[in-house]
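For chain A:
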Amino acid sequence: MSKTNVTRRGVLKTGAVAGAGLALPTYLAAGGHSGFANAPGDSSVTLGFNVPQTGPYADEGADELRAYELAVEHLNGGGDGGMLSTFSSQELSGNGILGRKVEYVTGDTQTKPDAARASARSMIEKDGAIMITGGSSSGVAVAVQALCQEAGIIFMAGLTHSNDTTGKDKKANGFRHFFNSYMSGAALAPILAANYGTSRKAYHLTADYNWGYTTEEAVRTSTEAMGWETVAAVKTPLAQTDFSSYVAPVLNSGADVLVLNHYGGNMVNSLTSAVQFGLRTAQANGQDFQIVVPLYSRLMAKGAGANVKGIFGSTNWHWSLPDAGSQAFTRSFGTKYGFPPSQAAHTCYVQTLLYADAVTRAGSFNPCAVGEALEGFQFDGLGNGPTLYRAEDHQCFKDVLVVKGKENPDNEFDLLEIVEVTPAAQVTYDASIFGGELGSCNPGA
Partner candidate 1 sequence: MFGLNTKDTRLLLIVALLVVLAPFLLNPFPEGSALAQFNAGYPDLMQRFVIFGVFAIGFNILFGLTGYLSFGHAAFLGAGSYAGVWMLKLLTINVIPAIIISTIVAGMFALLIGFISLRRSGIYFSILTLAFAQMAFALAASVLTPITGGETGLQTSLNDPRILDAASEGGNIPAPSIFGLQMRDSFELSVGEWLFTFNTGYYLSGIIMVLAFYVAIRIFRSPFGLMLKAIKSNQQRMHYTGVNTRPYMLACFVISGMYAGLAGGLMVAMDPLAGAERMQWTASGEVVLMTILGGTGTLIGPVLGAGLIKYFENIFSKINDNLLHQWFAFLPDGMEEFMVTIIHPFIGKGWHLTLGLLFMGVVIFLPGGLVEGGQRIARLFSRKKPSGKDGATTRTEPAE
Partner candidate 2 sequence: MGILEIKDVNKRFGGLQALGDVNLSVKQNTVHAIIGPNGAGKSTLLNCLVGKLIPDTGSVMFDGQSVLGRTPYQINQMGISRVFQTPEIFGDLSVIENIMIPLFAKRDGAFRLQAISSVDSQTEMRERAEEMLEEVGMQDKRHMHAASMSRGDKRRLEMAMCLIQEPRLLLLDEPTAGMARADTNNTIDLLKEISSTRNITMAIIEHDMHVVFSLAERITVLAQGTPLVEDTPDNIKGHPKVREAYLGETD
């Protein structure tokens, strides 16, 4: 049995095996000539968009998919080009990637690591995808990233906020543009101190899984450094929907701030409970009681409705940012779909462009060459100011937004207002603090 991981679907699809009518079987031996997995043919290249299409994050996934379709359109020269014109690296010219038309396949992660890996493997093995991207949870990102490392495929993470993705579980073939828990904490703490003072007592409710742990840890460390005290930290089951029994004791615990280390449905429900129990209007320790949500998304804000008003949190990106890149993207997305993009859409769009750019600069689809082109890459014009793809952990360092729920939204998409754009320098940390090893890049063949 000859050993090969190379799938030749890409080659076949594009007609490289022209002798279609040949009755004689052709044995494909090791794909040594390209030196890496799923090398694309001459006319097209396939990307794999692996997003949640079912389950509670399906809407977020749908938004990611819209962004990917837009990115593909722009890469292939369609539409108004979006961020191609504002991107500091001007290598992409709308003729696909290295002259190959960009095609894509889609899959459903179901927000479950198993299903996400199954979907990613099918893209790699069946469709010959050269790069996998997407996802809306860290569990999925970490699982798919490890898979791509094994298979020798580049993984461009979608929405994943846990420190682990580029920390203890980082992989040479994986890259993350989205920010993480540490950055949320570092960006939020000064704003919280400025608005709520430095003598606050915080009560944490933390979703009982990896992302919750890293987020609690980050927010605790950075707020305690500002002089806050942590009164209690209670873990809540991921499957919880009614948080009354967790929220009810908060008011009498001596705390005057509630930090909700929750995402998605957890956050919507815990915030709703907190507001119902009067925490937003209560007084404690002679101060107004406050609620903080470390990670915000527009879909969450929408689900929680009026409850988010005035509540601080952080976000990776927001469509109301005034820079040219953000505006170009928002315009292009809004024109196509009729509403502005979410932060998940933004990070997915940017990751696709960054990948295409790296391939172009490297002049090759070889994951090792692409990885090298991305490592230490500095760029601007993609919405978050000057950004560095750090070589040590494949994490992007860029400005982080501190936002709060808007008091008087103009429309259903205008739910968050930007309070502060925390510069990248303030949220940068030493690459070694979270442990983990990148390993070496795997070209898959």
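Selection rule, in plain terms: all candidates are chains of the complex that A comes from, given by their letters.
In the analysis below, a contact is a pair of C-beta atoms (placed from the backbone, for glycine too) under 8 Å apart; a residue touches a chain by one contact, two chains touch by 3 or more; residues count from 1.
Note that the structure is a prediction, hence the values are computed from the model and not measured.
Undergrad: Hey, among 1 or 2, which one's touching chain A in this complex?
TA: Only one candidate touches chain A in this complex, namely 1.
Undergrad: Across the complex, what residues on chain A touch candidate 1?
TA: 1-5, 7-9, 12-13, 15, 17, 20-23, 25-28, 53-54, 58, 61-62, 104-108, 112-115, 117-119, 121-123, 125-126, 138-139, 142-143, 146-147, 149-151, 162, 164, 169, 172, 208-211, 213, 235, 237-239, 437-440, 442
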